[in-house]
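Note that this complex is displayed minus one protein chain, with the remaining chains in position.
A and B label the chains in the order they appear, each numbered from 1.
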Amino acid sequence: MSLFRHIRSLNALQILRPGRRHLSTASLQYDQDPQPLFTDAETQSLLQSMTQLQLDKVFRKRTVPDNSTEMKFMTPDQLEKEFVQAIEKARHLLQMPPIVKVKVDTERLISKDAALKDFASTKYVFTDITYGLPQSERKVVVRESDGTLAYANLETVKRMNQLYFPLEGRKSYIPRMFTDEELLKSALDTHKYEFILDRATVQYEPYEPEFHNILSRVFEHLNESKQFDLLRSTRHFGPMAFFYAWHRCIDDLLYDMIRRDYLHNAAELIALSYKIHKIPLDYRSTLEQISALRSTPAEKALEDLRNSIQAPEERQRVGGIEQEIHLAIGKTENDFASDEICLKFIEQYIASEHALKKVQLELAIQTLKEVNLEKLQLFKGLKKAHGVNVN
Amino acid sequence: MLRAGCQLLGQASVAKTGSNNFALEFVRWRRKPRWLPVAKSKLFRVPERKKQTEEERTELMRLHNQYKTQLRSVRQYLREEVIRYEETSTADHIVLTPEQEEAEFQRCLDENAAWNAAIAKEREIRLAKERDEKVVYVQERLEAKKLRDEERLERANARVLHEIEQSKTFITRENLDAAIETALANPVDHNFAIDMGGNLYYGRNATQFPQETTNEPPQQALSN
């Protein structure tokens, strides 16, 4: 109990402190309104494809009160329906928090009455609690003690909204993690990126400068520690990729993608940066070719789910030996074909003046090529041995 | 505030404050009762009347007049707004033309008729089924009754036959003497033992026993 009281008193102190401590600002900020580019359908599909959809990661155990699972007997039809629902739910969980520009606070005066000066010792804050209004339309007005009546600033509006219509998970005070430089630093150093991002998403509105600041801090730190895989298949991967593409520092992420053999993702990342910076290179045709050869993450996850319940004998009966080979190698012919296209595209990028870490990237490409070649030979050999025609 | 010594207050409020008289204090949610007189110290106190200057009063008068006028017009506006809203909203009433109303009524009638027809059909089936069931039930009961009656008759017949059979050995007035004679002629002695082989062992003569018992006790009594 005493610990809680201590924490509460700390939080209260933090409010009262005259010059409230703020985090040091990150060096990279969005200089224009990123919203039109971010919400663009093409960008969204690129980001979703880069995020990938690993069901194990999306539905992993979380620190929530109820992590229980349910066992059921089902007919194949029911199971199919359940699979589709699960994918839908995963996509819902992977919705990205929007990136919008910082909202600037404007003072909107309603009336100024000099005769009301000193009518009270404090100011009054009036909140409209009319039933059924969305939070953004709720009017909050402030009567200062010198008699001016004005619309409240954004911070007060948010505070009042949280007071009268609390959002689950959002605190009425700012968590000390976001005010204390040291706490945030220790969280970053232990690579709790997702925790920080989740909490920031709940605590702040997307248009707040603090939200942008924390996001930039996390992404910058991530770019140095290169633990991109921690965010893969979470809702924050898209904004992260967008951030790097916007600020022209995609090389580390690109290197990570190549090293993990996500070549199509690498191609998409390059295409995204071309799109953002309006570089006159034709990336759309490449993307179309890739998307023709590859299924979207959702389709792929659904396919995996379906395959996972098939017994080995049945799998053999349905897909034949060909599918067995695909499973053993982890790639299909289409994958090899798309890899070819991606490699060409990436090499073109590395050769251009936009790439910064050329040597590293080239090395990565070289190793990947060798590994791929080996795999391809093995693939062909296996096929020939089993008498499946190779084209 | 009232202190200790006020006997008019209930015991409960005093008991709550503690046992020693020093700590006796007034419990805050009890007020001074109305029948208590004004405290001695306050008897001649005249509350000071707040002075209102002339200019303040005129100013307030002006402000109040202005306020009332403004509030009246605001009220008028709000009243019209409420009336307007009530007229336009369809929250709890829907405005319809006579034709629409007629059509709506006709639609309701049709729907009702359809419902009635459907229910009537169901009812027919149900009633027919119930009737059949009742017929079967009554039939069953009738047969059961018939069976029951037959059984009763049979039982009675058997009884009568049995009685008739029995009545052959009855002792009547006519053969009473003969029966007595027979009984006297053939005394039956049940006072015997029987062994596993079915042989009877007669002991004492039963006819003698009562005589002995009747004769001896008086002799014993005399001897005593």
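Here is the rule we use: a residue touches a chain if its C-beta (ideal position, glycine included) is under 8 Å from a C-beta of that chain, and two chains touch if they have at least 3 such contacts.
As a working rule, contacts and distances are computed from a predicted model.
Trainee: Since a chain is absent, check the UniProt entry for it and pick the matching name: "Uridine kinase", "WD40-repeat-containing domain protein", "Small ribosomal subunit protein bS16m" or "Dolichol-phosphate mannosyltransferase subunit 3".
Mentor: From the choices "Uridine kinase", "WD40-repeat-containing domain protein", "Small ribosomal subunit protein bS16m" or "Dolichol-phosphate mannosyltransferase subunit 3", the unshown chain carries the UniProt name "Small ribosomal subunit protein bS16m".
Trainee: For the chain left out of this view, which of A:Met74, A:Leu93 or A:Ile110 touches it?
Mentor: A:Ile110
Trainee: Hey, which of A:Thr63, A:Thr106, A:Thr130 or A:Thr190 is the one touching the hidden chain?
Mentor: Of these options, the touching residue for the absent chain is A:Thr130.
Trainee: Going by the touch rule given at the top, which residues of chain A touch the chain that is not shown?
Mentor: Per the touch rule, chain A residues meeting the hidden chain are 12, 15-16, 110-111, 113, 115-131, 141-143, 147, 149, 156, 160, 163-164.
Trainee: What chain B residues would touch the chain not displayed?
Mentor: Residues touching the hidden chain, for chain B, are 56, 60, 63-64, 66-67, 70-71, 74-75, 78-83.
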